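Okay, so here's the structure we're looking at.
Only a single protein chain was left out; the remaining protein chains are all shown in position.
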C-alpha cells in the first residue's frame, strides 16, 4: 500500500520516478475501453512499462495480484467487464496494490455513474479525468459535459477535485494546464492538500482518441514505481506533456502527431525533464 | 427527423455542410466492430466530430438521445451488441435522430443477415457499404462477396442500391468511384431518385482496415449537421476522398498513408472542396 506523500512532488522526485519506471518496466493491468486499448498499450510500451488488458471475470483478480498496478477505465463498460473491475479492485486492495480510476462519462450516463460511485467507495489510489469528468464524478449527475469530451477548464474542476480527495490520495483534472491535487502528510501526521499545475503538452492531444485514457494508464504505471501516488501522478503528467511537445514539433496534424508522440514518450529522459518540465505547486487552504 | 432533400447535393451545399460540421462538432454514437473502433474515433476527431462508442444494452438508448447521430456497423456483432443496436435505433427513431447502417457481411453470414434485415425494417436514414455489401444487403444471400472485402464495382451495385432506397433516404456504395443514390422531393411532393458519383480518393484506402467503416461514421457525423441525408452523404464522401488524396501524396505505403490521411481530414476546407471535389450527378429514371 502506497503511503501518503511526505512532500509535494519535486522535480528531483519526478526524475527519480522516471528512472524507476525505466528500470522496473512495471506491468500494468488495464481494464479499459475498446477504443483506447491499442493506443494505451503502445503508450505504456513507448514510455517504458508493460501493458496487459486482462479484463474477464475469470482472470481479473488473479492478474491483479501479478500486476504492479491496475487501471480501471469506464469508457465502454459491459456488465462482464464491470464485474471484472470489482474483482480486480478487490484483489488490488487486498494486497495493497495501487489502482487508478478513470471515470469516463460517469456524470453523463446513470448506469456507469452507479458503477463509478461503487468504485469510488473502494477508494482508488488516484482518480484521473478531464475537467468535465472530474466534475461529473464529484457531482454524479450535475455535469455540464457534452458527450465524453471536456467542455470545462481544469481550473473549474478544482472544487470537485478537492472534494474527491476524501476518496483518493490524488486527483488529476487534465486539460490545457493539468491540475493535480494531492495529500501530503507532515512528520506530525497532519495532512495538507497541495495543488500542482503542469503546463505544456499539445493542443493536438484532444484531437486524437484515447489520449486521456492513455495518460490514466501511464499514471497507473508510475504508481507501481514511485515513492507515493502524488509523485506518480506528477511524473506521468510531466512525461506525457513533454512527449506531446516533441510530437507536436514533428507533426503535420492529428494523424502524424500520434506516431511522433509515441516516439516522444520513448525519448523523454532526465535531462529533458529537468530542462523543460513546467510545474508549479501551491499549498491549499481548506 | 431529417426531411427529404429538395434538390440533389450541390458543391455549395457540401461546403455548407462542412462548415456546419466544424462549427457544431457533432457527437456520434458508434456501435461498431472492435477492429474499427480506434481508427473510426480518430477519423471523426480529425474531421471535426466527436466520437463515443457507447454500445452496451444498459446505456445504448440513453446515449442515443444525447448523440447527434448513431452509427450501426455489423462488423463484429455480439448478441449483447445487437441488443444495444436495437435499443439505440429505437431511441433514435423515437426522437427523430438520424442513424446510419453499415451492413458488413450481411450477405455472407446468415445470423447477421437476419439482424440486418431487422434493422433495415427500422428504416435507417442512410445505408452505407462497399459494393459487395450493398448487393449482399439487397439480396441477403445472393452476394458474390468473398469475405468482407469488396469484389464488386460500385456501378454493379446500382440496382441493389436503388432497391434499398425503399428503406432509406440515401444509399452509398463506395469503391474506386463512390456511387450514392438518394431521394429528392420537389415542391409538388413528387419524389425522384438521383445518382451522385464521387471520384478521387486513393487506392490505398482498401489497403488499410476500417476505412469503409470510418466513412460510415463520417456519414453519420454529417447527418447530424447537414440540411438533408443526401447532402450529408455527399459531403462525407467528398471530405473523405480529398483527405485520401492528400494522404496518398504523403505516403510511402499503406502504413504511412494512415497518419497522413488523418492529417488530410483535418486539413480539408472550403477552398479545397471547391477546387478539387470530383462529383457529378444524374437524375435516374425509374
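Letters A and B name the chains as they come in the text, with residue numbers starting at 1 for each one.
Heads up, the rule we're going with is that a residue touches a chain if its C-beta (ideal position, glycine included) is under 8 Å from a C-beta of that chain, and two chains touch if they have at least 3 such contacts.
Model, not experiment: these values are computed from the prediction.
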item: Candidate in contact with the missing chain, chosen from B:7, B:24, B:76 or B:122; value: B:76
item: From A:46, A:119, A:180 or A:225, residue that would touch the chain that is not displayed; value: A:46
item: Hidden-chain contact residue, picked from the options B:19, B:208, B:270 or B:284; value: B:208
item: Chain B residues touching the omitted chain (full complex); value: 33-39, 75-79, 105, 108-112, 146-149, 206-210, 251-259
item: Absent chain, residues of chain A that touch it; value: 27, 34, 37-38, 41-42, 45-46, 50-56, 58-59, 62-63, 66-67, 80, 250, 258-267
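The working rule: only the chains that are shown with their structure count from here on.
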item: Computed distance of Cα centres, chain B from chain A, in Å; value: 35
